[in-house]
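Just one protein chain is left out here, and the rest sit where they should.
Letters A, B and C mark the chains as written, and numbering starts fresh at 1 in each.
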Amino acid sequence: MLTAILVMVSIAVVIGLALGWSAIKLKVEGNPLAEKIDAILPQTQCGQCGFPGCKPYANAIAKGEADINQCPPGGEDGVKKLAELLGVEAKPLDETHGTPKPKSVAFIDEQICIGCTLCIQACPVDAIAGAAKQMHTIIAAECTGCELCLPPCPVDCITMEPIVEDLPHWKWKHPVINLKRVA
Amino acid sequence: MRHCVGLPALETYILILISTVFVNNIVMAKILGLCPFMGVSRKLEAAIGMGLATAFVLTLASGASYLVNEYLLGTELIYLRTLSFIVVIAGIVQFTEMFINKTSPVLYQVLGIYLPLITTNCAVLGIPLLNAQAQHNFVESLFFGAGGALGFTLVLILFAGIRERLDTCDVPTPFKGTSIAMITAGLMSLAFMGFSGLVK
Amino acid sequence: MSRELFKFKGGVHPPEHKSESNTRPIAVAPIPNFLVIPVRQHIGNPAKPLVHVGQSVLKGQMIAAADGYISAAVHAPTSGVISDINLQAVPHVSGLPDLCITLVTDGLEQWIDHGPIDYLALPPAALRMQLRDMGLAGLGGAVFPSAVKLDPGAAHTCPTLIINGGECEPWITCDEMLMRERADDILQGVAVMRHLLDSTEVLVGIEDNKPEALAAMQAAAAKLDFKVEIVAVPAIYPGGGAKQLIQTLTGQEVPSGKLSTDIGIQVFNVGTAYALARAVHHGEPLISRLVTVTGHVLRPQNFEVLIGTPMHTLITHAGDRHGTTGVLMGGPMMGMPMPDLKVPVVKATNCILVKSRELFPALPKALPCIRCTRCADVCPAELQPQELFRFAKAGDFGRAQEYHLFDCIECGCCSYVCPSHIPLVDFYRYAKSEIWANEKEKRAADLARERHEFRQFRLEREKKEKAEKLAAKTQAKRAELTTAPAGGAVASEADAKKALIAAALARAQAKKVEATPKNTDSLSAETQREIEEIEVRRAKIRELAHQPLETEEKPK
Partner (left out) sequence: MPAPFILDRSSVTQVMAWVLAALLPGVAAYVWVFGPGILVTLSLATVTALAAEAAMLKARGYPAKPFLTDLSAIVTAWLLALSLPSLAPWWLIITGTVFAIVVAKHLYGGLGQNIFNPAMVGYAVLIVSFPVQMTQWSGPVELTPSSLSFAQSATVIFGGEFPKAVLDAVTMATPLDTLRTGLLQQLTIDEIMPKSIFGHYGGTGFEWLAAAFLIGGLLLWALRIISWQVPLAFLAGIWLAAGFLHFFDAGRFGAPWFHLFAPSVMLGAFFIATDPVSGATTPRGKLIFGFGAGLLTIVIRTWGGFPDGVAFAILLMNLCVPLIDQYTQPRIYGGAGKEPRA
């Protein structure tokens, strides 16, 4: 009986020492995963996922605190890409964080704008050109459609214009070979 | 498999290898190690990583478990076999996990939960026990472990290749996902039955 | 002098149907009463309109200027009045409108003054700019601005110049008729190209199913002072593709992802050479081109057509017939279906193919792919179409790019031979446009991240600066105050703080003193008495304010 205990203890001690030594030597710091997740997120910095921007959300996913389906602008294939990267099951989008809307760009109605710079401070990507008491306008190319400038505007002069498909941005549609109608 | 008496050493090793990789393949014939086989075969890179990790662990484990069995347990402590083997395997898996986390974090992330799960992989525990049962000497048990691991990796990689192709197939909805993978695994072991009887 | 030819892999032999339209000579199409000229007729930035509504223009006058290096100008095909500049239907498969200039023709054909250009005297760069301003673009189908292609690039030389007379697409015969009737002008254009590209070897590749064109070009080539080899290449579709013609004539392959100029070869269509000759020797900008009108029409023929002519006028001119099931721009293999017939002819229109049930029966429904790899055998780019199809269908665009999706030249051979009749090229076009869209989104996302991170950095920096400024200010203040009571040695930090507090108190005291009224000294007795009365009343009120208000309920 005694030898049995001795044997088990000796195995445990030997392995414990080996692991302790290798734990020190093979230390790993930093978490390269967060950058990979951040690369997938659409960078609208809109905060609908409950985090102040895409980088914090990426860190939260990396640490496992946030779920992968909280980003409506990323849409379904955003969730699929995250699921593929993390090797987890792809979940449908979480409606509480908002529904994916067609990509749109903010537009300031220049008759009403009073130049109060509140939207400029709110814009996460500095896509609004203007100064105090000067006319404000939105740089359409850089606006990510995050709608953060709508609430602070005192005179509500900002509207979201959905991007309409014109010739240079036209895309071929997925060809449908629907076998069911064939008969 | 009874102790190969009389055949020159090299021939027994080759026979052991052929038998563990093809004839009684760990996954296909002995139906061991099914959970990583089903879990990690979704993508080819993950499967290759998993295969190599398991091979690394298995070979080390067979060697270590032989030493433990031969020198520490001897004849009267046979009842301690399973317990000590599990401890040895757990230690080796922890070491492998740290090693992979250090060398390629991407693989570490892709394998995810399945890396520590190697400890619970029944093939990893099965092979040392089979070694002990068949009283293989040290080199034979190493070959047996390596052969089993090679068989596991070969079948896992083949299966990952097939499953990647299965994703683009128009599988009837009730059979989508894991169920068609199970059927394919069944047909794979049917194909591996062709090797049965290869080695006397 | 037959040149040793090489064979490219794959290719198919569709029924040619050339005889329908190459028996009649080239005719000039009548001038319609209005022309719709799109500003985006070439690859690159669309041209910027120069004219305004109501302005009358002469034939050949520039109505839209080229915008940037990769662009080409647009000219008025005939004299008339600009009726409006707005979004109109253009010959694009999407049916989406684009900016067009509508010109009501007056039928006078008044030319703007134009004359030949002495291309030998002009420095090449200036000549190229002039060609760009004359609206020259490739007429083979790609419509790439020719000025850019005529630039030999860093090496300052492009040794091999190939003129593409292949025209392998079935039904189309506009290049063939051009070579038969206007071979000399074509070779004049080739001379200009040779001068600009400083090429040593000039080849003209013509498919051997066009004997008359070969003869005409050889006769014209004999009259030239420099050597031009007219080579008959085997008639295989897509032998007329630039990469395939290069491989057939020179045996060289254009490296994947690179241009043919990287291996010192440049390819031009015969139509482009002809347009270049008209521009340089007659000063005529690109205002008209040869169009084959064929298929389900009474008199299939080639017409010299003004750019902007609505297609239905051309079809009625060639003899409209009953039973038309649609119109294609281009040939049956790579042509695009037109949304409707009022779209204008543009620089890219080499053929108007009228479809009917007999000529083009409805395509059978597609069956699943049986991986028979016939498509891989005929693919001229030597790709694996069955794998690309599987990835495009499943939406796995990363793998599609790994299997070289962007080397696909969309020639249609794979769909042509597919026993399951799968529209493979549709899937590749879908995958390509999805990948382009994803890449554009990726770039936009990276830009947004950059700007966001810079904003965070900027806010951080402003906060730090403000804090520093504040600290500097307090530092200076503190230094200034602690040095005021000079002399006494400042023992320690505590003393300095005490001194600071004392100084602050002193300052407050002094301020209070200043605030007391200055006019209380030389007062008369009577004002002094008044002040005391006010002081007494003020004290009584202060007293009342302190007493609890128990007397409230009494007045009820």
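A few comments on the model shown:
Just so we're on the same page, a residue touches a chain if its C-beta (ideal position, glycine included) is under 8 Å from a C-beta of that chain, and two chains touch if they have at least 3 such contacts.
Fair warning: this is a prediction, and the values are worked out from it, not measured in the lab.
Interface note: of B:L117, B:A134 or B:L158, the residue touching the hidden chain in the full complex is B:L158. Of the candidate positions C:Q55, C:N86, C:T157 or C:S256, contact with the unshown chain belongs to C:S256. Among the residues B:C35, B:L67, B:I113 or B:M193, only B:M193 touches the chain that is left out of the figure. Here the missing chain is touched by one residue of C:D133, C:D407 or C:E453, and it is C:D407.
Contact with the chain not shown here comes from a single listed residue; of C:K243, C:H317 or C:R449, that residue is C:K243. Although one chain is not drawn, its touching partners on subunit C can still be listed: residues 8-9, 12, 14-15, 93, 170, 243, 247, 251-258, 328, 332-337, 355, 360, 363-365, 367-374, 376, 380-384, 386-387, 403-404, 407, 412, 415-421, 423-426, 429. Listed for subunit B, the residues touching the missing chain in the whole complex are 44, 157-158, 161-162, 164-166, 169-172, 175, 180, 183-184, 187-188, 190-199.
Note that in this section only the chains that are shown with their structure count from here on.
Of the two chain pairs considered here, B-C and A-B, the higher C-beta contact count falls to A-B. Centroid to centroid, with C-alpha atoms defining each point, subunit A and subunit C lie 30 Å apart. Counting only residues that touch two or more partner chains, subunit C has 368. In subunit A, no residue touches two or more other chains. Those residues of subunit C that touch subunit B in the complex are listed here as 368, 390-391, 393-394, 396.
Partner subunit A is touched in their complex by these residues of subunit B: 42-43, 46, 68, 72-73, 77, 80, 83-84, 87-88, 90-91, 94-95, 98-99, 101-102, 105-106, 109-112. Those residues of subunit A that touch subunit C in the complex are listed here as 38, 41-45, 53-55, 124-127, 142, 144, 165-175, 177, 179, 182.
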